[in-house]
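Got a structure here, written out as structure tokens. Questions coming.
Every protein chain but one is kept in place in this view of the complex.
Right after this comes chain A.
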Amino acid sequence: MAVERSLLEVNNLETGFRFGDVYHNAVDDVSLTLENNEILAIVGESGCGKSTLATSIMGLHDPKNTEIKGEVIYKDLNLLDLNEKLYNRIRGNDIGMIFQDPLGSLNPLMTIYNQISESLEYHSDLNEEQRRARVLELLNQVGIPRPEQIMKNYPHELSGGMRQRVVIAIALANKPPVIIADEPTTALDVTIQAQILDLMVDIQDETGSGIILITHDLGVVAETADRVAVMYAGQIVEEAPVEELFANPKHPYTRSLLNSIPHELEDDDDELHVIHGTVPSLQKLPRKGCRFAPRIPWIPEDSHEENPVLHEISPNHKVRCTCWKHFHFEGEDE
């Protein structure tokens, strides 16, 4: 009897981009699992490798300038070993993807119907009439009013929220067991953001898909996710169920992120908390030692591990490096 496998398993994934003759890893040894009926959030600042992770799973990188190592296991297949033809059977059929910018991610010259229906053409035997019915069903599912009419429209004729619903409908077309949503709400108004998030939670309830939700918005995480992986500089630095992470954050980066959420300012002296510095660029990223150390210089150097690894500090709660044990915010006592 084989071991029960997760819906999607990412093992030691490394994605390197070519600069001249050298490859620099934007995703560095990331391992993840996604279960059925689960929303796994991946959080981190811009440039920490979240989106690269998503596109690596989909195999969308240009092989000339990227080098991908490791495994992405889906249904006992390592997707990274597949040729384009086989990969195309997985894309859109088993894994659907939702992108950030709802205007840019739709082809301006194609009607809504054609863009949704295109996904059905390659993965199903539905005839024209059945496809039409399915597109209508999808548009209804994602809450688009007057679908009969909207499907004849072009993307520029719809609002941002509507366009994102269409993007979601495209991802859902073939009822994929895995959905990867790359910052699906970032480009939208706050009110629309809430609607889109509700929609995604509803869809997940209905379909039982596993969703990887990539975001930099901890509010989004708290509202939707079941499990959270915090990424920093290409690595996962903390991973925990959502309640555990918010109640009991450990890694200095996670704590800094949570601390920098704007809260109600009580008096004029209250300031917004920021994290020192920025995510280092790929070429300058130190590949040894704790990658977050340069941004918390007040923490003694010897509290970091020499080669930080993920430690399971309590069931299902993993933290990288040992520096969390000594971490305090700048100016506070230990």
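Here are some notes:
Just so it is clear, contacts are C-beta pairs under 8 Å (C-beta built on N, C-alpha and C of every residue); 3 or more make two chains touch, one makes a residue touch a chain; residues count from 1.
The definition used in the following text is that contacts and distances are computed from a predicted model.
Of the names listed as "Molybdopterin synthase catalytic subunit", "PTS glucose/sucrose transporter subunit IIB", "Acyl-CoA dehydrogenase FadE" or "Peptide/nickel transport system permease protein", the one that matches the UniProt record for the absent chain is "Peptide/nickel transport system permease protein". For the chain missing from the display, the contacting residue among A:S6, A:N88 or A:N259 is A:N88, taking the whole complex into account.
Checked against the hidden chain, the listed residues A:G49, A:G96, A:P177 or A:P249 yield one contact partner: A:G96. Of the listed positions A:V30, A:L79 or A:L106, the one in contact with the omitted chain in the full complex is A:L106.
Residues of chain A that touch the chain left out of the display are 55, 58, 60, 84-85, 88-93, 95-97, 99-101, 104-110, 115, 118-119, 122-123, 154, 156, 167, 170-171, 173.
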